[in-house]
Each structure stands twice: as structure tokens, then as C-alpha cells.
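Yeah, one chain of the complex is gone here, protein chain that is, but the others are all in their spots.
Going by the order they are written in, the chains are A, B and C; count residues from 1 in each one.
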Amino acid sequence: MALTAPLHGVIPPVCTPLDPHGEVDTASLARLVRRLLDAGVHGLFALGSTGEAAYLTDRQRATALETVVTAAAGRAPVLAGVIDTTTARVLEHARTATALGADALVATAPFYVRTHPREIAAHFRRLRTATGMPLIAYDIPVSVPGRLSPALVRALAEDGTLAGLKDSSGDDGALRRLLVGLGGRTARRTGPAPAFAVLSGSELAADSALLAGVDGIVPGLGNVDPAGYVRLHDAARAGDWPRAAAEQERLVALFDLTDTGPEAEMGRGSSALGGFKAALRLLGVIAHRDTAAPQIPLSEESVAEVGRRLTEAGLLPAPHPPYG
Amino acid sequence: MALTAPLHGVIPPVCTPLDPHGEVDTASLARLVRRLLDAGVHGLFALGSTGEAAYLTDRQRATALETVVTAAAGRAPVLAGVIDTTTARVLEHARTATALGADALVATAPFYVRTHPREIAAHFRRLRTATGMPLIAYDIPVSVPGRLSPALVRALAEDGTLAGLKDSSGDDGALRRLLVGLGGRTARRTGPAPAFAVLSGSELAADSALLAGVDGIVPGLGNVDPAGYVRLHDAARAGDWPRAAAEQERLVALFDLTDTGPEAEMGRGSSALGGFKAALRLLGVIAHRDTAAPQIPLSEESVAEVGRRLTEAGLLPAPHPPYG
Amino acid sequence: MALTAPLHGVIPPVCTPLDPHGEVDTASLARLVRRLLDAGVHGLFALGSTGEAAYLTDRQRATALETVVTAAAGRAPVLAGVIDTTTARVLEHARTATALGADALVATAPFYVRTHPREIAAHFRRLRTATGMPLIAYDIPVSVPGRLSPALVRALAEDGTLAGLKDSSGDDGALRRLLVGLGGRTARRTGPAPAFAVLSGSELAADSALLAGVDGIVPGLGNVDPAGYVRLHDAARAGDWPRAAAEQERLVALFDLTDTGPEAEMGRGSSALGGFKAALRLLGVIAHRDTAAPQIPLSEESVAEVGRRLTEAGLLPAPHPPYG
Partner (left out) sequence: MALTAPLHGVIPPVCTPLDPHGEVDTASLARLVRRLLDAGVHGLFALGSTGEAAYLTDRQRATALETVVTAAAGRAPVLAGVIDTTTARVLEHARTATALGADALVATAPFYVRTHPREIAAHFRRLRTATGMPLIAYDIPVSVPGRLSPALVRALAEDGTLAGLKDSSGDDGALRRLLVGLGGRTARRTGPAPAFAVLSGSELAADSALLAGVDGIVPGLGNVDPAGYVRLHDAARAGDWPRAAAEQERLVALFDLTDTGPEAEMGRGSSALGGFKAALRLLGVIAHRDTAAPQIPLSEESVAEVGRRLTEAGLLPAPHPPYG
């Protein structure tokens, strides 16, 4: 399947629920997908960093993607991450994702290897030519050193290699220069739908990104509160920026659930992904909060802290006080 | 002099014009200051990175600051950078700046040396205690490795050590978490003026920063187009976000004047500072476009490119076509 | 097969020759392996960074490893790289490598994901437990951010998780602290063979590493001049340090063949791997100098420069002068 309309709106990077054996919990994943779609999201990004793609075997990736595509049931486009070190390896993931019904592919620049802008360009061009699929470049410097420069992205947009960019760089200045280079927010919003979609991975400044002119947002925290991000997005599209900002502030406070794992004991990734999954279990969406090896699980104390954040954000009722 | 009101609004980091011998061109500097104030800026930041403070001797710094204070003539508060490696050296600059009439001091964490958050806290506390002056922390990771964490900044805000933060990190997510931790934009804008001022160094996303709730902006490009940033700021304060964003987009295009120096031939600092000064000379504000050693000067070709950017942004008339 | 003796000596990371279609050229690879063994190397490291493992599909990796094991024919132990992002993915490579007859596995810490020392330890422990194979930790910060701290390596050596370390960090101070912590060079060379092997990836300071007490060296340049590294190693083992250093200096000059590709046109990886392969083709060892996509190939001019380096190092005769 190919995209029938440009990518836009809220496109959460879908978590991959696992069972205690580390296998994909497909029932939980299907429930999560339906909850996201019921909340009004505009697309789904399977097998991203938030989906623990880098932790899953090829077989597990296929299971997860197939589950997302089936549960999505055509209600929204499914983007599939094809995360791997270099071109030949990424191409194998791309073929699988295409066969499983993904609507677009999301690929990073090569990593582990030392690379060069000309090689990054060759990588994307080969992926595009070999698959014929809409291709989104994924700029995530915390995982892939180096950056996709605005100049490189523009060149690959203009020659038709890329259908979009998922920007998780956190560099709002560079993003703004890219957007202005692509015509600016007014032109992008009032003219025909842009052929090149700019998506921001920011969970904490999605309102700012929409003000700057991005077409969509890809917030990991959107797994936990998809309705909140849809409200934020709708307020922004309606030009009600104070309401968008107020919603963003509530979500910024909720984001503290990614920080409950002590820094001395675990990586920030374990704390964040563990926090998302603990929240989804407390909300009754998924059956287990396991994360993939070798991530350290959250303690019960951290999970309780996650629960308090959900309550403060209005997503969970306050627990009953103990009887006096 | 101490601050009589919280810092807010447009506070450009003032360029330091130099003559061909590398000495401070005080007449040009006074002209620049008056032009900024006439454009409606709300404060002046002397001796910052854009002011080439790290390139100036102590004597030159004093000359520059004295010139800014005199030319400002009390029309707006003057913040003084006290950029140096560690506490004892910064304290000497702080004493000079205080004697010369600065209204507040702007200091980074220690650099060159390897440091620790507890040491950074001790550094700011000692500066505050020894000077009694309002103290702004300057977070600029491109120059000072490491980051001022939101937790550290909040602790130093709450105990009265810091009167503000100048954030040049480009990390909009961390900035948003800090702002929400300080009470959020609504509380900040509707309650009593906040005792702690958050200033963004962003030139390219000042609208986003104001939407997020910052109190002021410190754009280097504000030397060239102060009226543009004042319009952007006023639109944001009036809640006219589309107008703020449109002004921002014009300024993003103008910012291309910082990139005219070829990457193979000079540092990005030389290109940006050279671009600002070339623009100010083309605009007739300063007499020379010299930058401090060992920066490479822009070529005439680059200066012509700067001129074209000024014309496109409506700051210079188009040149006459050559006679046929 | 398991190791019957501790790892030591010269253990080149074997290049993976490719044909013009990007497939493994098994005939060339077998020739390369036999040439290395004939030169007296003490082991072979297949599927390392120099072997372009990160560029090869799983099928290509299996082909390459099988070819090396078969061509080695038991004359020296074969270490197999199992390069992938996280535990579950690495385990799949480990099972394949074990089935194909590798004598030991070489694994990095997790990458792409953000990780923590406790998670790195869990990763190696799970790999060791699940495979039962001798496990070498691969410290290569240029590819895997973060470092394996000497404390972590020692802990994993002492509890039997690791059989060795391949250090490609270039940090000779940290390496020395590790070696002293493990007992020091004298104890290591005069006592019983150490259970934990420290291998240096340095091509440029192998003599220094041997003086510091490493058990073996893993030089990429050893593909091109294995006899040179064997001579260096033998001189060091015989205590003839001036001879070892003289041999090292010749190899440092030869290493210039990794730098013939212009920095403006290609990554340093492409230049280095392209240089090794160009040299091997000029020496008649392999049939093609192709590298894997998306690496940029060396120009003919660069290849000629590689040839000159080989001649200067005494590995190729000087070309005939053109007729006058």
C-alpha cells in the first residue's frame, strides 16, 4: 500500500508490549493500536526507537509490524521503522515491511560505521530506488551520530528521494531553517498539501513545532495520552495557541514519568521506556510492563511514582486513601 | 545600579565594533547602542559571545562596557558578560563591570577545567555573595561543555542565587521542562512579574520560545534588525502568533547572512560575527567590519552576499542596476 | 570448537572481499586467509569492523565466516564478530557463529540505544550464559559511544563472563590501568598463561601496546602486511624493542594508504577500507577492490597513491618508468 495523502497530524511511535519471556504480546499491542486510533491519531509509527525496534529480532519485528497493520485495519497509515546499520541490512527490513503492508518506511543514516554526507545521500537514494516506497528520513542524533543537515534534507526532498523527515534532533533552529527553506509555514498551510512532510519527534515542544510549521508530531508520550496530543494538535490547527500551550504544559508535567528510574541504576532509555509501559499497564492497556533485555526494569517504587504522574495529569483516578 | 524591574523583552547581545588596529571603535559602538534603543529594545547585553568578549583584553572589555553604559544613558538596563574560566577570574571581571555601572552580570559555568554540578553551584553562589549583583547564568554548550540541568537552575533560582537564565542551548525540550517547573507560562504571564527571568538566545525560534513562556529573547541577529525582533516580540505579547511567526520566518531568511563564509576557509564563528559586522557597516551603523584575531575576515564576495540578504529582508534598497 | 589455549599474538581483523555485485568473493577471501596464516599470524578475527560486518546481511556474514573457518582449517583460532544493536539480535549472530565453527565471539556493548554500565554488564552476562562460548568484549568508541570502563572489564573478567578484551579505544592510559589491575606485564608474561586476554586494535602503536603487556594485537593493516606485524610481535617477544619500534615506524608510514580518499568526498571509513582493499588487489591477493554500499569507492588516482605506499614499504616493486 502506498500513501494516499501527505503525512500529517499526530503519529505516535507505537510501543511494543512484551510478555515476561521477551516475546511480542500481540493482544496487548492490538489493544494499544485501537486505543490510539480511537483517540483520533492520524497515523502510526511502528518499529521506531520507542517501539524498541533496536531490541527486537527480525522475527519479532515482523510480528509487531503485522500486528499493527492488522489492528490499524486501514483506519490510518502505518509507517514502519527499518532501523539497521547500513544499506544492505536496511533493505532487507524494507522488503519485509513492504510485504507486511506498511505505507511508508522510516530510515536513519548509517550508524556504527563512520560515514559522510555523500554516503548518507547514496544510502537514501538506494533505499528509495530499490523499494519504490515513500521514504522518511529519521534524524535522531542521540542514536545516530552526525546530523542530517538542512541542505542535505532539502536536496533529497527536491529530487524526490524523501517523502518526509522525522526530526528528533531537538534542534529547533535547524528545523526552522529547513521549514523556511521549504517555503515557510504559511505557504505550507495555505497552498496545496506539501509533498514533503516534516514531522517533529518532540514530546515537550509540540506546540512550538506546529507554530513553526511542521506537518505532524511523533510523540512517544502519545502512547500514554494520545487524546492529549490530539487536543494539542487540534487547538494549534484552529489557531488557538494558548490552548495548545496549556495542553503542552500538562503533557510536560506528565513527561516526568520517564524519569522515575534512578540515574545511578539504569540508562535513561530504560527509565523512559519502562515509564511508558508502566503507565500503559496501570491504564489497563497492556498486560505486562516488561522491556527488552538488557534494559533494567523499573522498581515498584518507580511504578508507583508513574501512577502518581498519571493521577496528576487526570489520566487515573486518585487512589483510595487508606482507611483511618 | 541594580535592576528596578525584572528582565524581559528583546535584549540584544551587542556587537563590539573594532577598528583596523583591533581596538574598540567607541563611536561606532555608541551609534549601534542608540540604534538598538531607538528600535525599542528592552535591554542590552554587553560583552557576550556575540560581543566577542572572549577575544577582548580586560582593558578592551572595560572600554566596550563603559561605552555601552554611557550610550544607554539609563534608557534600558545593561547586562554585562563576565566570561572567564573560573571563579577568581570571573570575580575580577564582575568587580569591574559593577564599577562601570552594569545592572546585572551574566556568567557561564567554569570552562577549560573539568567540573561537576556541585562545583558549578558553588561557583554561582560565590559570585552572587561576593558581588551582591543580579546574576544571570549563561548556558551555552557550544562554548562551555556540559549543561546547566533544569534541576540545578531551579535550585539556584529558588535560593536566590540566580536572577535569571540565558539559555543558548538550543534544547527546547529542556527549556520547556524548566519553564513548567517554574510555574508555567500562564502563571508567569498573569501573576506578579516573576523574580527569575528566563531569556532565550534563539534567533531562529524566538516565537516558539515566547509561546513556551520565556520572559525575553537575546538574539545576535537583533544587532542587524532590532525592529524586526521588537515586532516579533510585540506580536507575541499581543497573542498574534501568526504575525509573530511570519516575522520570525523573515528573520530566519535574514539569518543566512551568517553563513556566507565558506566552511573550508573559516570557522562558523568568523562567518557569523563577520556577517553581523558586514551588515552593520552596509547599513551605515559602524565604520569598519573588522573582527578580532585570529578570526578570518569575510571576502568581498561574502560581503556582497550579506548585502543581498539585507535587500531581500527589506533592510537595504536594491542596488542600482549597472548602466547599459 | 572452543579455544584450547589463551588468545595471543597477531590476530588480524580479516577484510571481506566483495565482488562487483556486492556479494562475498569467497575465493578471494580464502586466498587472503591462507596468506595471513602463511605469514605466521596467530589467529583470525572475522566479521569485525575491518571486515565490514556492519555492511553485510546475515546471509553474507554467514558466507564470510564459513569461508574463513574452512580456509583456516584449524591452523589458528577464528574469532567471530557478532555486531548488532542489542542482546536478542546479538544472540542470533552468536548462535550462527557457533554453528559455523567459530572459536570465540567478539561483541560490543549495545549501541543505537542509550545504555548504562549495569545494562552493559547484563548484556555480556546473558551472551556468555546463553552461548557458553569464550566471549571477547569489543571496546570501539568510534562506533559504540561510551566506554567499557576498566572497572567494568575487570569485574566481567573476574567472574568469568569475559575471556578477553579487544581494545580499539586508542586510550593507552586506560589500557595501562587495566593491565596493571590485571596483574601487570611481568606477572602476565612470566606466570601461567593468563585466562583473560587483552588485545589491542592499534595499528600505529602495537609496539607500545606490547611493551605495556597486551597479549595480542588486532591490526587492520595486518591484512596488507601480516609479515610486518609478525616481525614486530616477534621482536617484542624477544625483548628487541628497537627492532619492534623500527618495524612499527615502517608500518606507520604504510598506514598512509588509508588516507588517500579526499576528506571532502568520502568518509574516513571508505578511505581506509578502500585503501586496504586496493592494496590487496595490487598485491594480487583479492580479485576486486569493491567495498559495500553506501561507501564511496576510491578514485584511480587514490589507488595509484596506495600503490606508491606499497612500493615505499617494500611490498611492491617500483613500477617501470615510462619509455622515453
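What we mean here is this: contacts are C-beta pairs under 8 Å (C-beta built on N, C-alpha and C of every residue); 3 or more make two chains touch, one makes a residue touch a chain.
Keep in mind the model is a prediction, meaning the values are calculated, not measured.
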item: Touch partners, limited to displayed chains, of the chain removed from view; value: B, C
item: Identified contact with the non-displayed chain, of B:30, B:253, B:283 or B:296; value: B:296
item: Among C:212, C:293 or C:310, residue touching the chain not depicted; value: C:212
item: Touch with the omitted chain, as defined above, among C:93, C:128 or C:176; value: C:176
item: Hidden partner interface residues of chain C, rising order; value: 170-173, 175-177, 180, 184-186, 202-205, 207-209, 211-213, 239, 241-242, 245-246, 248-249, 252-253, 255
item: Touching residues (missing chain, whole complex) on chain B; value: 22, 49, 54-58, 60, 83, 85-89, 92, 110-116, 118-120, 122-123, 126, 142-145, 265-270, 292-296
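The working rule: only the chains that are shown with their structure count from here on.
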item: Dominant interface by contact count, named by its two chains; value: A-C
item: Chain A and chain B: spacing of chain centres that average the CA atoms, whole Å; value: 34
item: For chain C, residues that touch 2 or more chains besides their own; value: none
